[in-house]
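In this view, the complex is presented without one of its protein chains, the others remaining in place.
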């Protein structure tokens, strides 16, 4: 195992990144970045295997969702294919008391929080718009408006400080997920301003998957994204987003800084969206096959498998077992998705206001009467 | 004359700044910043005297405006007191073909463009909302919504490139003015994104006067503002905003970079708002007299006067002459402001749409009829 | 125990009481701390409740509302100040796509008890963006409630009720009435007070109904007083709640008087008067002796200060509309 250097690396993009596991499955002992921080992991064999299990599982579930979408059972799906390491690594780095603010693609993070993977399917099936309790799961609703959640995360993190919940190892920290495209939104930059000014206990986790739908990274920035943070007065670090170990190590370190009261960090997870933007997208219109091909060699799962194999931590039986378990979970998921009932139309009037509204109650009543007028007819 | 170093300096705030004329009136020959750029000026005696003339004139006109406001002749006035050097220096650095996008405080820049100083008085008197032609004066309308003009400037600058008007010494450049408070607005940060991505020929000129109304700088950032630029991939430089020579030299250099096609620059002019935010404000509620006092020693005019005196470039007769000319101009301005007629009420229906609107024409007609119904009555 | 205080001061007292009664209440906005707000509505609050309860924020309205969303998820009850009506638009995305929709999106599992205070309206001789009446933008948005006060007593109770409500509420403050005085019972319990979303008959009458809110209630009352001299007995309704509107009170009145005139400062097209006229025309179809008339700002950007008096509905324009209604 070699000692890494963050600013170099064969596959590294300009500026380098933190990598603890090479695409070939070689462990890098530790990496020290320019600011002197050293990143490493110290996992037991079981922990390594657990990460592998997570990566395979979230990919398998994602594949099932894509299949469900193609079969008309979901209106839309935003696939995480290729981004498993970024999500599983950072998600596993969260402590139970930490709060996550996802976009619409963080199914892998959701899984690592121990949440039933079916939770976001109501949204994609079109039977609801999420409908979960952010606080119960320490996992905010999926946010579709690009970047909006970064301010929510910042406010929540300010609240952590106001509640006196930073300053020790039991402190709380917040993580905000967003994409490369989101970095252009004014609101995201405002969240950098606020986090800096209020020294909020937050980690900004940017999955730079190289595209915002069809727009390549150079439409959002002319320098590496992690460097944005310095302009706002907090550290930025780029990681190999396809390396689950780097994702874990750097996120854990940044979260711990935050919970200690040392303020925000921006992590740029350099990765690649292997599939379409969503099931509605046709990426062949804007990117060439060879580019996708070249990223296959950096696959997050195969490198961990190679490592586990080489280190004799796991064998084919284990891999087969993981695949099987994932398949079972996926089939169970499929069944439960198919069983999701359509909502009664009248429920669309629910929850507009916590305290209700007499005006809306009247509309609901009229709607119900109107619906009832068709009863018995073929409508 | 000494050789300066941008990162040090007795009076310099953390991070230092470019200063070519000390508060005591000593010339600093040239200053080289960390990125290797050297700034200096090479003015004739007449040019120095011209700058002095400008500084005194814009201060005198500003004082007249404040007096007019106190006498009830203006609804509001946003004073530039203390910021004359930032404005005159940067304004004089513009070439005729360059385009400026001001806030509501750039009366000094306006003056350096050769525009009749009465131009913005309609706005502050309340007889119109500006009403001038941005292109005729190469000076956009005063923009009240904080930061909105930075995107306009960026778009205009993109248009300069699209028109093929960069790349040589005759190229066009754009300057966008804004304050320290504005740097927190999402739109301002978006203008940094866009300028970087499109390599727009623009100079962002931030007058950091330490306050956004009552909010001190630390409510907007935890690091010096000029460093924001690096996060977006273009240079940022801090200048002594009370030094007209530094303001000129650095702005001229940045504009020339822009017109050559080398992209954006952020200049942070470190200065101080000596007066109230506007005539509606009471700064004694949020800042102490000693702070204001300490900035008096850094006055932009007295240091240039000291320099001119020491160098025997100008004598008391010259200074008296400049004062006298400024006074004459101010009195002329006063008279013309007092003579500004109130608009006919029906004109409020004008110019809503370039092509008009039949619906609005009808409202105008009804309004005119209604007005006419009072004719002869005491209304 | 009734004090004669200005509307601005009544708001200040109301905010103070909410801060006292609930440790989760925080006040945030530009210049709300040391300065006490450009209108001094938050005067003295930071001094007494500290910088964590009364927060001077960066100059970023999206940030103010967006972080308030996060604070609310965390269990706080943020009261955001937008400095002027015309500066709410940078926060518009957060208000319309997040604040308004979070309860719906989460099936009621995430509540955002946020109050967004906005001084609004003209008549103060200000420059552009400082005199607007953007209430219709918010009343058109499902998921938001919208209220406005017209007098010190309501200001005092309504701000407390709004803060205590679990609904996200846009609270419009009639800035040109900040300095008008009225009696306020500072000891009263807002919980038992007149309900927040109910309209109030500000002056009972029989001959026609003037429907107004916020700054125009005073104007409508003045018009009613003037009309009384001409022998016309006008009823004045102070809507108070702009979303939802208490149509029960409105219909009852118009069915009695047979004539309705809506008054507001906002531009006429798609202003609140449009919805009120549409509903009254439908629900009081057989009672109306004349169409519902509207006295509003014109469909132009708020004009320069020197002509604003001609832009704003005033006593004469209201009386003119009353005449037109009777002349129909």
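For this structure, a couple of remarks:
In order of appearance the chains are A, B and C, and numbering begins at 1 in each one.
The working rule: contacts are C-beta pairs under 8 Å (C-beta built on N, C-alpha and C of every residue); 3 or more make two chains touch, one makes a residue touch a chain.
Quantities reported herein were computed from a predicted structural model and do not represent experimental measurements.
Seen in the complete assembly, the chain not on display touches A, B, C.
Note that of C:277, C:305 or C:322, the residue touching the chain absent from this view is C:277.
The missing chain, though absent from the display, is touched by one residue of C:124, C:164, C:228 or C:290; that residue is C:290. Note that of A:84, A:172 or A:187, the residue touching the chain absent from this view is A:187. Considering the full assembly, A:123 is the residue among A:58, A:109, A:123 or A:322 that touches the omitted chain. Taking the complete complex into account, B:191 is the one of B:40, B:191, B:207 or B:220 that touches the chain left out. Panel shows subunit A; residues 75-76, 104, 122-129, 144-146, 181-182, 184-187, 212-215, 219-220, 280-281, 285-286, 342-343, 345, 347-349, 352, 357, 359-360, 363, 367, 370-371, 374, 379 of it touch the chain omitted from the view.
Residue positions on subunit C in contact with the hidden chain: 86, 89-90, 92-93, 96-97, 100-101, 104-105, 128-129, 136-137, 139-140, 142-143, 243, 267, 269-275, 277-278, 281-282, 285, 290-294, 299-301, 328, in rising order. Although one chain is hidden here, its contacts on subunit B can still be listed: residues 128-136, 140-141, 143, 145, 148, 150-160, 162-163, 186-187, 190-191, 193-194, 197, 350-355, 357-360.
The rule is short, and it goes like this: only the chains that are shown with their structure count from here on.
Centre-to-centre, using mean CA coordinates, subunit A is 41 Å away from subunit C. With centres set at the average Cα position, the gap from subunit B to subunit C is 37 Å. Taking the mean of the C-alpha atoms as each chain's centre, subunit A and subunit B sit 44 Å apart. Contact of a single residue of subunit A with at least two other chains is seen at positions 186-187, 190, 193, 197. Contacts with at least two other chains are made by residues 57-58, 60, 62-63, 90 of subunit C.
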